[in-house]
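One chain of protein is taken out of this complex; the other chains stay put.
Take a look at subunit A:
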Amino acid sequence: MNDAAQDLAQALGTFMEEARELLAEMEAILLRAEDGSGQEDDMNALFRCAHTIKGSGGLFGLDEVVRFAHVVENVLDRLRNGKLQFDSDLISLLLACQDHIANLIAAIAENTEVPVARSDQLLSRLQAVLGTGGGAVVAPPAAEPHSSEAGIGAGDGGAMGSDHWHISLRPGRQVLQDGMDPLAFINYLSQYGKLLHVETIVDAVPEFAAADPEICYLGFEVALASRASKAEIEGVFDFIREGSQIVIVPPQSQISAYLALIESHHQDAERIGEMLVACGSVTANELAEALAVQKQQEPHARIGEILVEQGAVPPQVVEAAADQQKRVEEKRSGEARIVKVPSDRLDALIDRVGELVIAGVGTHLQISRIQRPDIQESAEVLLSLVQDIRDMTLRLRMVAIGEVFSRFPRVVRDVSRELGKDIELRVRGAESELDKSMVDKIGDPLMHLVRNSIDHGIEPAETRMARGKPARGTVELRAYHESGSINIEVSDDGGGLDRDRILRKAIENGMVAPDAHLSDQEVYRLILAPGFSTAAKVTSLSGRGVGMDVVRSNIEALRGTLDIESVPGQGTTMRLCLPLTLAIIDGFHVGVGSSHFIIPLDMVVECIELPPDVGDRGYLELREQALPFVRLRELFDEQGPRHPRPRVIVVRYGSRQAGLVVDRIHGKCQTVIKPLGPLFAETPAVSGCTIIGNGEVGMILDVQALVRLCAGAGHGKHAKN
């Protein structure tokens, strides 16, 4: 029982994931349609998305999803058939529906109350579009009955006496719930010819107490005299094909075709035989003979082969079938290329690899002390393999940032509409990769930045025209890698930040002394402070002064930074700089007194000796540039033995450099980042700790904080904290 429940939970998880992908696809198609850049197959794809969600939702008994998706599907079906045309209102409505399906699924996933009222509201709007009160049965495609020679008289020699089509239909159990009416389809067949005989198979109908009246238990065997082609007849059943079993045997077919039909219902072969006889498709004698012959034949002769061999099936049917098989196979092989692994297993692996790295470095250190070149050599090989494994393991967690970016076209569309601005979103570098855990966390901060750009950044169209800019504003999302980190920029070509207004507001709020001299950068950073807003008016989107500080703290929690560049009248760029991974880095191991420190290697520029004549100035001259520095010994109040000639490690963060004065340099080492407990939360300039090769604990320096500390000191201003 438990296993079954677990299986179900797992299957449900897969469904949720699949539904999310499908919804994302729907959104992308709808947005394309709005741009007018729709593709040929879009309408079908759109319909399939809704259809699949509904179908799988039904499997899990998610009634509200099915009920809602069903009507959406009806609308999409009309679109697909050209009975409805897209306009921007309809696109907005469908986008709202797509959101609502996502909400329904989320509500189910989180076990919260399903927003039924919203469903009803949207459903009534959909019904208005459909122009029907009940959202009832979808009419089969209204194709003119064509007469066609194809499929008729196809078999030479050995043809059976029957001169009518035989259609065997076993609708899927869900068809009724899907709003399909099997008998309506059968009735519709009479458009193509004459219904000679219908047999309803009621064997599967359970007794009253056990029956669910919304499940279809019925099957149908139909004899149809028609000159329509097989494709036309198949077309009638397009809507219920999924999940249903439909066999269509053309007139004059050889007995093997009927045998195939019987075989396909192997569980009740005898019954089908009777039905065929009842329909007049086969005579009782023929059936008995054929079954006898079949028994003599190889038991597993493939029906398809027999059919083709004997020319029983028109060639285009075979082609279509082969095509479909090929598609199924392509889909399968696509699935095979991707293995889905629960993320906790991946995390456990990364954790272990971390331990492996630590143990490897420790072993390597010990081996390097003994004078055995052969052992040392094999230890080197081992270490480099461990490094490879480390890199590969970390890459397992890497996903393209496009996953995050993909939701923005919609956001930009909605927000710019709401504000009545015309804005184009450009996305660059969507293929840049970063850690999956980070992808999950940067979505919200990015969203906020993009909304800010649209709301505050881009000016109203009239202002833009007056400034000689195109009326259409541009917001650009750009991601690129730079020295062990990923930069994500949100830029706009709007009015830029108003330095004076920010400063005035900050002085009003008492955040800055009235006589303070601040660099542009420092002024811009003021907008990241809690409760700061210069927006003249508060919109529903932004301007309340909450947000930017939340953005900043979110980003800092990821060991990232937020830089702001702004050119008045030309636009603003917000640059997020995030480390590529949160787990393992290449570190630069230094010592101060008896303590060990690790500096992320990517940030180290060079190592120099501390000139003896610097005194207490706090900066030194490096290639005719002033370089602010900080003595780690003083910063961490280190008492251990001094080194007569201290070194300076020049580190860089963003565009700024700073020097860190240390006693000893141990060199490069692999560093597994271990979080510090809350006890150390107040410790400045340390972002984590690690275990170094000799088993001692090393502190990982927060270079960003140190650089800022130095820069602050360089300006003669007290650093915050």
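Here is the rule we go by: a contact is a pair of C-beta atoms (placed from the backbone, for glycine too) under 8 Å apart; a residue touches a chain by one contact, two chains touch by 3 or more; residues count from 1.
Keep in mind that, in the parts below, contacts and distances are computed from a predicted model.
Comparing "Sulfotransferase family protein", "Aldehyde dehydrogenase family protein", "STAS domain-containing protein" or "SGNH/GDSL hydrolase family protein" against the UniProt entry of the hidden chain yields the protein name "STAS domain-containing protein". Touch with the chain omitted from the figure is made, among A:33, A:65, A:104 or A:176, by A:176.
Of the candidate positions A:45, A:184 or A:676, contact with the hidden chain is made by A:184. Of the listed residues A:79, A:167 or A:196, the one in contact with the hidden chain in the full complex is A:196. Remark: the residues of subunit A touching the chain excluded from display are 134, 136-137, 176-177, 179, 181-184, 186-187, 194-200, 202, 205-209, 211, 213-214, 216-218, 220.
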